[in-house]
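The complex appears here minus one protein chain, its other protein chains still in place.
Right, chain A next:
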Amino acid sequence: MTEPAIQIRDLRVTFGGVVRAVDGVDLTLHQGEVVALIGESGSGKSVTLRSLMRLHPPRRSRVEGSITVAGRDVLAMSERQLADYRGATVSMIFQEPLLALDPVYTVGEQIAEVIRRHEKASRAEARARALELFQKVRIPSPERRLDAYPHEMSGGMRQRAMIALALACRPKVLLADEPTTALDATVQIQILLLLRELQREFGLSIVFVTHDLGAAVEVADRIAVMYAGRIVEEGSARDLIRDPRHPYTIGLLKSRAEGALAKGSRLDAIPGSPPDLAHLPPGCPFAPRCPLAIEPCRADRPPPIPIGPGHAARCIRTDVSPGLLARHPEPAPA
């Protein structure tokens, strides 16, 4: 078997010395695999993603553990090596391309810039490459759009341009930070399909961060659910949807407002709110909100419990948790 595209071991990210945003994450991503990191705001999914490029401000953050991407130790890189690695081996697309693109340069200039940064290319060559990329991401009248400023494009168009920029230097790994969250529902699907298509064509490995379970199922081979800085359940997309075992995953699945939800029926929400990352409880961080929590849950952090091949959950009650899924919400009183 070839070496994994990404290997994260016991990643811990601390901000300001107290906020443990990521608290022991292990994740392996094989070449050409798409993994979705899902979780609510503050669960550490974006922090994990940005650690893969070491994008956290060095003065205010501490990153521990080990991160290996395409065989290279990311945490040991010098500033210069890091700059050469970013954008070439790994690149990123952001949630809101309007904010993530420089407003005073045209998108064409910004794509040409990354090409010229990492490869020997003349201005004309870089522009020709940018044009090709625009055709690849199916931007209509690409020639003209190259000279547009980010604010002159629509949201979906901007995200396509952002994808073109990210793929400009043919990276091995693409990091997508909620790439569809800021888009209209119809545009979301188009972008997801485009990502999936480009992933197959380029053989990309993708880490896809989202809080949208539907989007995760659409593109991901595997899903890792994060809560309070840890991966609480990980498995193939199919396993996670059909046989979720962590009460939090089950809660997420049940709290989705799907089209099938009949009018008047109840939408289950997870009670309570996520823990303060500066004062984590000693046991399972989900225990205060968990309907199945028992005394041992509050004492020690649960280790990953294997459920099936490639499927594990950090929960000591996986034997009874499927019962949560079966329990249907009572219909609302008429």
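In this section, a residue touches a chain if its C-beta (ideal position, glycine included) is under 8 Å from a C-beta of that chain, and two chains touch if they have at least 3 such contacts; residues count from 1.
The rule is simple: contacts and distances are computed from a predicted model.
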item	value
Name of the absent chain as recorded in UniProt (options "Multicomponent Na+:H+ antiporter subunit A", "RNA polymerase, sigma subunit, ECF family", "ABC transporter permease" or "Altronate hydrolase")	"ABC transporter permease"
Omitted-chain contact residue, chosen from A:Ile6, A:Met53, A:Val209 or A:Cys284	A:Met53
Residue, one of A:Ala21, A:Val35, A:Leu101 or A:Ile250, that touches the chain absent here	A:Leu101
Touch with the omitted chain, as defined above, among A:Glu40, A:Asp84 or A:Asp268	A:Asp84
Omitted-chain contact residue, chosen from A:Val69, A:Leu146 or A:Leu165	A:Leu165
Full-complex contact with the absent chain, from A:Val114, A:Ile139 or A:Leu240	A:Val114
Chain not shown, touching residues in chain A	50, 53, 55, 79-80, 83-88, 91-92, 94, 96, 99-106, 113-114, 117-118, 149, 151, 165
